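This is the structure I want to talk about, given as C-alpha cells.
One protein chain is absent from this view; the other protein chains keep their places.
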Amino acid sequence: MQISNLSTALPTRPAPATSDWRDVLIHPLVLRLLSFAAVLALWEYAGRIPLSPAFPTFLETMGGLGAIIADGTLSKAFLITLYPLVIGLAVSVLLGVGLGVLMGLHEPSEWLIAPLFIIAQAAPLAALIPILTFAYGIGLTAKIMTVCIMAMPVIVLNTLGAVRNTPKSLLEMSRSFLASRSQGIRLVILPAASPMIFAGLRLGCAAAFIGVILAELLITPTGIGDVISYNQSVADYPKMYAAILAIIVFAVLFIELLERIEVTLFRPESRA
Amino acid sequence: MVISGVRLPMMTSLIVWAVIWEIAGHTEAGFILPPLSRIIWRVFEIVPTASFLDALLITGRAFLFGNAIAIGIGVPLGILMGRSVIADRLLLPWVNLFLSAPLSALVPVIMVLFGLGETTIILTVVLFSMWIIVLNTRAGIRAISPSLVEMARSFGANAWQAFSRIYLWAALPEILAGIRLGMIRAVKGVIIGQLLVSVVGFGTLFEIYQSHFLMEHFWALLLVLFSFAFTLNELLAGLERRFAYYAASR
Partner (left out) sequence: MTLDMEALTPRAMTDPAAIPALATRPIVEVKSVSKTYAGGIEALSGISLDFPEGRLTTLLGPSGCGKTTLLKIIAGLIPASGGQVFVDGREVKGPGPERAFVFQDFALMPWASVIRNVAFGLELRGVAHGEREAIAERQIARVGLKGFERKYPHELSGGMRQRVGLARALAVDAKVVLMDEPFSAVDEQTRRKFQEELLELVANEGKSFIFVTHSIEEAVYVSDRIALLSRRPSRVSAIIEPKIVRGGDPEKIRRNSAYLDVVEDIWQQLKHYLD
C-alpha cells in the first residue's frame, strides 16, 4: 500500500487549547499560595471566634514574633538551642556513618551491633531522657546526648542498608578489573552508598530537632524551650506560639535545604 | 554470622548484650544502670499492680483511639491526594511540612488548648502518626497501574466497585506500611505526650519513679514499653509481608 500524500493520511492533531483562567488556577505555585493563604485566614478566623482563650489569631502571633525578634530574645534563644543541636548532629553523623560502614563491611560487627539500632528505631527513645538527665545532670551534655540518641539510629541503619545494597554487578565489575579491597570500598561502595547515606542524614536531622526541643522541654528550659515554657506560664500566648512557629519554620527550611543539596549532588536525573 | 559452621540468627547478639548489661549493673555504673536480672524481677513485680494496669488502660485507650482517628482521616486523605491533582497540590506542602517539623514543639500548644488530660494524649498520637499514613497511602494510590483501572472499567465497574475491588487492594501494601510506620510514631508520640503531660497514664509512673530515684522500676517500665513497641512493629511487619507477595508485580 502506497502512502502518497502523508499529510492527509495521518490523523490531524487537535490544535493546542488556549490557556485560560482555569489553567492558571491549577498551576502548582498558585495552588500553594492559595492553600497557604487559606490556612492563615482560617487561623485568623479561629483566633477571633475565639476557639479558645489560649488561641491567639495569626496577626497577634505575628505581633508576638515581632516583639521577641525586636528585643533580641529570639536570636539569643536560637543560639542557645542550636549549640547542642549542631554538636549532637556532628557527633551522630561521624559516629553513625562510621558504624554503619563498619557494619556493612564486616558481618560480625553487624551481627553484634545492628539489633541495638533496630530496636532503637522502633522504640520510643524519648523515654530515656530522664535517665540521661540522671546520668549527666541538667547541663549541656545531657542535651547533646539526647540529640545523639534520637538521631543516630536512623543514620546508622540507613548507612548500613546503603552499604549492603551496593549493586552486585558493580562489585563484580570492580573485582574483574582487579580492585583491591580498599579500592573497592573507596571507589565503588562508598560512592554508590552516598545517596542513601545522605537521605539518612536528612532524617537524622529531623530527629535531632525533635530531640533538642524535647531536651529543652523536659530537662531544663533553655533557649527556645525556655521562651516557650516561660510564655506558657505567664499566659502570653502570642509570644509562645511565635516561638514555636519560629523553631518549626527553621527546622523545616533547614531540612528542605538538605533535600535540595541531596538532589543536586546525587540525583541529577531528577532535576527537572 | 557464622561461628564454626553454625549460623547465628541476627537477634542472638542481644544475649551478649544482656550479659554485658548484667555485669555492668554490678559495677559503679549500677547506680544508673541496674543489673538486668533485678530489672526483670521488677517487671514481674510492677506489671500486676493497680497503678500499672491503670496506666496501661489509659495509655492503651489513648493509643488505640489516636491510631483509629489517624487511620480514619489519613487513609481517605491519602486516597484523595492520590487521585486528585488539585487536592494534591493544595495539601502536599502541608503534609511534608508536618513530616519534617519537630512535632514535639507542638505538644505544648495542644496542652494549652486541651488541658492536661487524655484528650491531649490522643491528639498527640494523631499528630505524630497521621502524616506518614497520608503520604504512604498517596504513594500506594499513585503507583496503581492505569491499565488495571482501564481493565476494571472495560468490564463495567462503577466508581465504588473500582475503589473497593481495585484501588484498595492495589494500594494495600503501601497503606499497611504507612500504618506500621504510623504506629511506631504513635508509640513515640504517646510517650512524648505522657512525658510532657506528666499527670496521665505512664507519665505519672515515670514521674514517680524518677522523683524517688527508683531506677530499677524506671528501667522495668522502659523495658516493658520497648518490648511492646518492638513486638507491635514485628507483628505489623509480618502482616505487611503477607500482602507483599504481589507488591512487586503490580
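Just so it is clear, A and B label the chains in written order, and each chain counts residues from 1 on its own.
Just so we're on the same page, contacts are C-beta pairs under 8 Å (C-beta built on N, C-alpha and C of every residue); 3 or more make two chains touch, one makes a residue touch a chain.
Because the structure is predicted, anything quoted here is derived from the model rather than measured.
Undergrad: Quick check: which displayed chains does the absent chain contact?
TA: Counted over the whole complex, the chain not pictured touches A.
Undergrad: Specify the residue from the set A:A67, A:L116, A:I138 or A:L187 that touches the hidden chain.
TA: Selected residue, touching the omitted chain: A:L187.
Undergrad: Specify the residue from the set A:I87, A:L170 or A:V263 that touches the hidden chain.
TA: Counting the whole complex, the residue in contact with the absent chain is A:L170.
Undergrad: Just the residue numbers, please: which parts of chain A touch the chain that's not shown?
TA: Per the touch rule, chain A residues meeting the hidden chain are 167, 169-170, 172-180, 183, 187-188, 191-192, 194, 266, 268-269.
Basically, only the chains that are shown with their structure count from here on.
Undergrad: Could you please state the distance in Å, as a whole number, between where the Cα atoms of chain A are centred and where those of chain B are centred?
TA: 19
Undergrad: What residues of chain A sit close enough to touch chain B in their complex?
TA: Result: residues 26, 28, 31-32, 34-36, 39, 51-52, 54-55, 107-108, 110-116, 119, 121-131, 134-135, 206, 209-210, 213-214, 217-218, 224, 228-229, 232, 237, 240-241, 244, 247-248, 251-252, 255-256 of chain A touch chain B.
Undergrad: Which residues of chain B touch chain A in the complex?
TA: For this pair, the touching residues of chain B are 1, 8, 10-14, 16-17, 32, 85-86, 89-91, 93-94, 97, 99-109, 112-113, 184, 187-188, 190-192, 195-196, 206, 210, 213, 215, 218-219, 222, 225-226, 229-230, 232-233.
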